[in-house]
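Excluded from the complex is one protein chain; the other protein chains are retained at their positions.
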Amino acid sequence: MLSSVFSFLLAAVLSPPAGVSAGDVPNDGGGNIEVTWARSTDTTVIGYRVLRQTQSSEQWETLGFVGRRSLKYDDDGARNGVQYRYKVIAESNAETAEAPPSGYAVASSQWFDTNTLPALIGTALLSFILLHFINRARKDKNLFIRRIAGLDAVDEALGRATEMGRPTLYVPGTSSIADVATIASLNILGEVAKKTAKFGTPLIVPNTDPVVYTVAREVVKESYTTAGRPDAFTQDIVFFVTDQQFAFAAAVDGIMTREKPATNFLIGMFYAEALILAETGSGTGAVQIAGTDAVSQLPFFITACDYTLIGEELYAASAYLSREPLLLGGIKGQDYSKALIVGVIVLGTLLALLAGLPVLKYL
Amino acid sequence: MMNFWTKLQALDRRWIYLVVWLVVMVPLIFPFKIRPVATPPVQSLFNYIDTMPENKALIISIDYAPASQAELQPMLIALLRHAFAVHRKVGVLSIEVQGLGIGEDALRQVAAEFNSHARTNADSVLNGRDYVYWGWTTPYITVMLGMGQRIARVFPVDYYGQKTESLPIMKHLKNYDDAGILVSVAASAYPLSWINLAQTQFGIHLGCGCTAVSAADYYPYVNSGQFSGMLSGMKGAAEYEELLERRMAQTGMDWGLRRKGTEAMSSQAAAHLAIIAFIIIGNIAFFITRRRKS
Amino acid sequence: MRRRIPLILVLVTGIFGAVAFFIPHHSIQAADESMRNDVQRIIAAFSLVLGVGSILAHHFTKIQRRTANWQYSWVTVVTLFVSAVIGLFGGIDPARPGILPTHIGSFSFHMQTLYMNMMVPLAATMFSLLAFFMASAAYRAFRARNFSATLLLAAAFVLMLGAVPLGRMIFHPLPSFAEWILAVPNTAAKRGINFGIQLGILATSLKILLGIERGWLGGG
Partner (left out) sequence: MNISTDPWVWIAAILTLAIFSFLYRENPFYRIAEHLYVGLGNGYAITFYWHRILVPSLIDPVGHNPSIVMKVWLIAIAIIGALYFTRFIPRISWLVRIPIAIALGYYSGATIPRAVDAEIIKQLRATIITRGQLAHWDAALWAIIILVGVIVTISYFFFSAERKGALKPLSYAGIIFIMVGFGASFGYTVMARISLFIGRLQFLLGDWLGIIK
């Protein structure tokens, strides 16, 4: 009898969460205090209500409610330098159970995020390797870079356009100037424009980004001047079309079918429009040279174009074509960085498997 | 003969376009039945909903905009039909504001299907008693967390402007504890938010319906059990429709309802087979002409 | 000066962009947020003027010189002006009308209507051309010319066949095999390519900051 009354009481009284504590969230800009607790032993608990009190006040304000599986709450409304303490109340449908409040905690701002330490070391190390080789390239003018297959086709393709008396189309991708592929593409455009200027082949460069358009225009103008044909540069070589992805694709498709360029260069960053452009170009019988670091679009360029610069080959191509020692040095540095990555993968795996070291913790 | 194969090699691409156009269009107008076989993620979601305790509701979250309707709408319809067919309560909400109209269309359509066959009051499907459409509110974090505590507080009035508290269905649908499963039908990354917020905090069971492109990203969560099942693309919807039709036939509900996923499946499959056939023909032509040359 | 000032600006803003990643302190994070939300957004909005200036100049030149298909240039010019006027003065949110009325009776020509009934169908149709282009690219390119072309063909073939009921009928584990190709060899290749790409991005970004890469300055 007594025991049944006792168990009834036990069932009726909800057990509160235990060990409520609060502390500053590390590695942030301040304003955050993390409250943690241990789970209430009752299965009827729906969740926990979290309340806060400042040192100078009597008032407890409710901050929020979290689910029964949560064991922490992030108070993101704390003012830096103010003392707060916290209370956590377990709630079921019918009852509540309160735990004693936590000690006082203060939020503060940090100057370094220790989670980014691996990134910092990695950045420093890789930057050092790259800069070292760029520097070496200044002294040693004969750094070796192997031939890149698609590039031999450039002269051949431009020659073909000249023979046929048809224009050359160059699309410098559909992304912004902040995209590295765009920068690489503009470098290649400079080399291509020098050749079209020399051969007297008309060049068409449609753009989908206003800033890229401005830069592309300057690049082409400079190439024509370098090639000794400043007179051949006209306003309508490089132009802007629209920043709408598929409207741009529609317009370039129109140019391809109406102007019938003999050679199409599709080089830079591309999205879903990649195959729309490449298939239309292939339908007009143009020789197509593509290059992108958009991994998801590469399969389509490979199937629909004559030559494709895959990923990093695009960056290497701009160095290879220009023969600029500083660019070549960069490629060298990238090669050694890749070797470093392979080394880390192999060594990390060996250490993890043979020595059982928790390698992933350090990365 | 040689001429034929050489010509075939350099076939005008417009013939290919024409074939693609026809093989997609003809089955849309005259659908032929193919019996899709359910893949494990589809089967497990179906089983989960089918065997849910009777007092538990199905919650569906519409997390997509009209642009993805072609792929996702058939899933929504099939899920609603399933819940009503096995007499489970349904709550529907929308995380994407453009999804509001989608939910209303779907509920109206499915309720009408059941009501046109209903013989008793218990057979019919009524708003406020058998289902509730809470509508949309923002931000999504508040919705996903708040519903774990009290749904009526997150949505004080439903889509039609009725006070949520006053609806009979809400007496037994207070929070996630009353829901057997929540299925997020989405074209974006919302299913992962449901895991991160609703599941890790309240432990609700989740299912997911997504486009074919994002399916690869969600497979790991099906393997880990965080999603109790998954429907991917039109194919997933078609498989679910197949399971559902058999299930409904068992209880005498063989009404011959439209199966948009399955209908598109015939176009889908026909187009795939056409492309596969093209590749085979192209290669045969390639080998024959090459052999002749050498 | 024409080169030095831009190069100094690149270095300064670049160092700021990189450093903000490591420092959580609220003063730096607030500055970073203003950089992204105010500076970059507003500057980007102004750049559109260059583009619109260019497209108009391009089409007016065509009209002036009566080059081939010049008549169509009027379509672009007129649509551009009309839609810009509707958008600028008619507002972007149907619930908050601008000074320009955007409907005659029940016929609406609000920007949102133009968007839903012209932009969306045009974009969706251009996008759906891919269904045709994939078919024709597959027909022409998927030939077993050599070993690597055969692998390309075979992998695509397995994935496509795995997606239709027939695939399962021919060979029961085919769909699982298709998934395996996607999850294992495909992941390896994509990851390997990506390492190189990321190093290239790192190298180029570094060269831009340090003024070694100057292609973006153009001539002059």
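Every chain is named by a letter (A, B and C) in the order it is written, and numbering of its residues begins at 1.
Definition applied: a contact is a pair of C-beta atoms (placed from the backbone, for glycine too) under 8 Å apart; a residue touches a chain by one contact, two chains touch by 3 or more.
Predicted model, so just to flag it, every value in this text is computed and none were measured.
In the whole complex the chain that is left out makes contact with A, B, C.
Checked against the hidden chain, the listed residues A:Val106, A:Ala178 or A:Ala227 yield one contact partner: A:Ala178. When the missing chain is restored to the complex, the residue among C:Ile28, C:Leu174 or C:Leu206 that touches it is C:Leu206. Of the residues in chain C, those that touch the hidden partner chain are 2, 5-7, 9-22, 34-35, 37-53, 55, 69, 72-73, 75-84, 86-88, 91-92, 107, 111, 113-122, 124-132, 134, 138, 147-149, 151-160, 163, 178, 180-196, 198-199, 201-202, 204-206, 208-209, 216-217, 220.
Seen across the whole complex, the unshown chain contacts chain B at 14, 17, 20-21, 24-25, 28-29, 69-71, 211-213, 216, 233-235, 258, 264, 267-268, 271-272, 275.
The chain not displayed touches chain A at residues 116, 118-120, 122-123, 126-127, 144-146, 148, 176-178, 180, 210-211, 214-215, 241-244, 246-248, 250-251, 253-254, 257-258, 296, 298-300, 302-303, 310-313, 316, 331-332, 334-336, 338, 341-342, 344-346, 348-349, 352-353, 356, 359-360, 363.
We adopt the following convention: only the chains that are shown with their structure count from here on.
If you compare A-B with A-C, the chain pair joined by more contacting C-beta pairs is A-C.
Centre-to-centre separation of chain B and chain C, using mean CA positions: 29 Å. Separating the centre of chain A from that of chain C, both taken as means of CA atoms, is a distance of 14 Å.
Multi-chain contact residues of chain B, defined as those touching 2 or more other chains: 13. Every residue of chain C that touches chain A in the complex is listed here, in rising order: 18, 21-29, 47-52, 54-55, 57-58, 61, 68-69, 119, 122-123, 126-127, 129-130, 133-134, 136-138, 140-142, 152, 190, 193-197, 199-208, 210, 212-213, 215-220. By the touch criterion given at the top, residues 120, 124, 131-132, 134-136, 138-140, 142-145, 153, 156-157, 160-161, 163-166, 168, 175, 179, 182-183 of chain C touch chain B in their complex.
Chain B meets chain A in the complex at residues 13, 145, 148-149, 174-177, 198, 200-203.
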